[in-house]
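A short write-up of the structure that comes next.
Left out: one protein chain. Kept in place: all the others.
Going by the order they are written in, the chains are A, B and C; count residues from 1 in each one.
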Amino acid sequence: MSDFEPKIVAFFCNWCTYGAADLAGVSRLDYPPNFRVVRLPCTGRLNPKFIMEAFKRGADGVWVSGCHPGDCHYIAGNYYARRKFILLHQLLESVGVDPNRLRFSWISSAEANKFQAMAKDVVENVKACGPNQSFRKEELNLGLAEVA
Amino acid sequence: MNNPYLPYPVRIAEIRVETEDKNLRTFKFEFLNPEDEEKFAYLPGQFAELSVPGQGEIPIGIASSPSEKGFVLFTVNRVGQVSSYMHNMKAGDIMGIRGPLGHPYPLDKLKGRNLVIIAGGFAVTTLRSTITYLLQPEIRPEYGKITFIYGARTPGLLLYKDEWMAWEKRDDIDVFVTIDREVPNWGYKVGFVPSVTKEVCPPPDNTSALICGPPIMIKFTQPVLEEAGYQPENIIMSLENRMKCGLGICGRCNVGPEYVCKDGPVFTLAQLNRLPKEY
Amino acid sequence: MPQLSEITGKIRESAKKLLTSGQADVVIGYRQGTVPMATAPFFARTPEDCDQLVWSNFARVNLANYLSGRPGKVALVAKGCDARSAVGQVTENQILKDNLYLIGVPCTGMIDNNLVVAKEPRPISEVTETTDEAITVKGNGFSTDIKKEDVLRRNCKTCVNRTPKLANELVGPEVNGAAADDYADIKALLGKSLEERMAYFKDLIKDCLRCYACRNACPLCYCPICFVDETRPQWLGKSTDAMDTMTFHLLRGLHCAGRCTSCGACETACPVNIKVREFNRIMELTVQSNWQYEPGMSWDQKPPLTMFQTDDTADFIK
Partner (left out) sequence: MSEYIIKQSALADFFKSLANGRRLLSPQGVGDKCKLEETAPEKVSLDFTNTHMSPKSLLFPQTERLMAFHNEHDKPNGYVFQSALDSGEPTVVFGIRPCDARGLSIANKVFQNDRFTDPYWKGKFDRTVFIGLACDAPLPQCFCAAMGGSPFGESGLDVLAFRQTDGLGFKALTDKGTELLKAAGATEADLAGEIKSLEAKAIESQGVKPNYQPIDNLDLMDLFKDPHWEATAENCLNCGVCTFFCPTCHCFDIQDENSERGGVRMRNWDTCMSWLFTVHGTGHNPRPTKTERVRQRFMHKLKYIPLKQDGVRGCTGCGRCVVMCPVNIDIRSVALKMAQTAPTPA
């Protein structure tokens, strides 16, 4: 399991965590390269179907990160988002999705160090869960002989 | 057994941007296996399913004429998943076509008659096929006078410019091209297709009309023809509906008991008058 | 113990009055079904129509489903849960409160046909019901009495709000529901391991046909285009893939969170008898424990997902 490198889909708010990732980069702070980042205008834009789509297509983990409560660029987007997260988090855990696969965080654009630490923590947690085998679509059965 | 769901593999030989808004492109396909071209024997008015592996299929009228050998042409509007994907493909790419499907315009039954061919917008595709077919030297004498009325919103939205301009110079076809509103240096007609039809369409005696266009054009052209004395049996139209199989099986394109894919897409107005308007 | 005929009489009387006085253009209620153990929604538009309205132990469909976007003045025959759904339709601006009249029927629960069939597996050709406490099912050479409390729908057993308190009128004596729904089943489920839960839910939906009867029977599902019908992008495959099916059920549960009134219409509609309400119940419990919110209990409350508190607790967000 030690050589398992998880694929993690990250949804970052344009105004904070995305900037933090940038800052971590220019500050030469090392963090694991397991993320495919989707930039959102606000975590309020995060439709739960995005997260389902990521898992469905085989992501081993999902990380959603936005502005600290009170810091939303659009005043209240992350407050609404927080309510959605509460439901989604509970629902997925209830149906047996390991909560370590799904991370929510608040990281401002100045918090490059927090970003770095969080990125490492997310990857470690997902690694501990192992590859996502139970909460994804099955590999397509092509039902064909290999191409000559 | 022949599998009608399985597309013939084709290569995109050429892509031509047809309109100024770049939403219409004409794809020229060549069959990967030459014997498939023989199996794909078609007549004007039929359509095919263009099939992009992994994206899906779209039913599109065949724009080339059976007289044009070695390739087939389709003009595709950018609308949904498959057509948008196709608009990003390039010459040399491989995809598939499946067909020919549906019934052609009943040209063999129209021999000896005059034809008025009315097209609106990009629905001109199968009529381009028809005219190209009819203008072959050995075919042309079998028909009477041919009148072609073609309209689009603006000059930039007219397809196949080189071709209709060449047809215009011929004396065995009358060509009337029109746009909705006057623009500078426009040397042709101005006005909607129904009014141009009213003005130029030949008398109904021994004449059949072939119409293909957007619903709104058909809605207003049909009464013009009827007023001019055309019988519903002699007004021939091509329909479209959402389709999947193209074989009269999957059940969504029906207009009453008739499947647009299998029993159409070409119907006479007389037939349509006896069917629900579910198209 | 009210006679069903008594309630039926009052519903008809009220409906006639509403239609003649012009207070309603249509009264949506139930009529007798064409097969045993069924009723059908019925739209009464004239006083004569009203004689077809009935009350039954099988009046399961949630008629609030027909409210969304309906023009004109509507009167609705509503059980406790249906009335809450109707109130929800008002709070979600699907219909104006002034155009809605609720004929409230205090309800003692509706019957689950599957439980009847479990008790009496022989083909049933006739059902007689006179009170809201028992039914008699008859078939070729048999006649079996069944007590309603033995064959109640799951949601009716734990129903707290049986009397539609917000209705414009009540056509029967108030009834008391369960003291409280303790969500014991859901809590027991959540006590299991992740693997067990995943296995449970996968097994739960394995027969799902994706006919979407649960969605369409639900008064909350009035979106003009449901996410399962979106094509660009297409969020859900159309095959019987288990994960696509799971996605549908999870997102349906999520979309109903804070809005579901436990009317059970989804489960009743399911042709393969999936307990689809499991997903809704998880969400109900979450909404209640976080925001102490119960939908459809007042005309002016805001649904929990359309608002927020700056101090909402979410310890899992790091």
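Heads up, the rule we're going with is that a residue touches a chain if its C-beta (ideal position, glycine included) is under 8 Å from a C-beta of that chain, and two chains touch if they have at least 3 such contacts.
What you see is a predicted model, and the numbers here were worked out from it, not measured in a lab.
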In the intact complex, which of the presented chains make contact with the chain not displayed? A, B, C
Considering the whole complex, which of C:S5, C:T20, C:T46 or C:S125 touches the chain not shown? C:S125
Omitted-chain contact residue, chosen from A:V26, A:I75 or A:L142: A:L142
In the whole complex, not just what's shown, which of C:S5, C:T20, C:T46 or C:N114 touches the removed chain? C:N114
Missing-chain contact, candidates C:I146, C:A269 or C:L285, resolves to C:A269
Which positions on chain A touch the chain that was left off? 139-144, 146-148
Of the residues in chain C, which ones touch the absent chain? 33-36, 38-43, 61, 65, 114, 117-118, 121, 123-126, 140, 209, 211-213, 215-217, 225, 229, 231, 237-241, 265, 268-269, 271-273
Touching residues of chain B against the unshown chain: what are they? 1-7, 9, 32, 51, 53-57, 79-80, 83, 94, 96, 215, 240-242, 244-245, 247-257, 262, 274-279
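By definition in this document, only the chains that are shown with their structure count from here on.
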When the C-alpha atoms of chain A and chain B are each averaged to a single point, how far apart are the two points in Å? 49
Once you find the CA centre of chain A and the CA centre of chain C, what distance in Å lies between them? 36
In their shared complex, chain A is touched by residues of chain C numbered 186, 189-190, 194-201, 227, 235, 237, 241-244, 246-247, 250-251, 253-254, 257, 279, 282-283, 286-287, 290, 304-305, 308, 310, 312, 314, 316-318
Chain A to chain C touching residues, read off their complex: 48-49, 52-53, 56, 69-70, 76, 79-80, 82-99, 103-106, 118, 134-138
Which of the residues in chain C come into contact with chain B in the complex? 231-232, 234
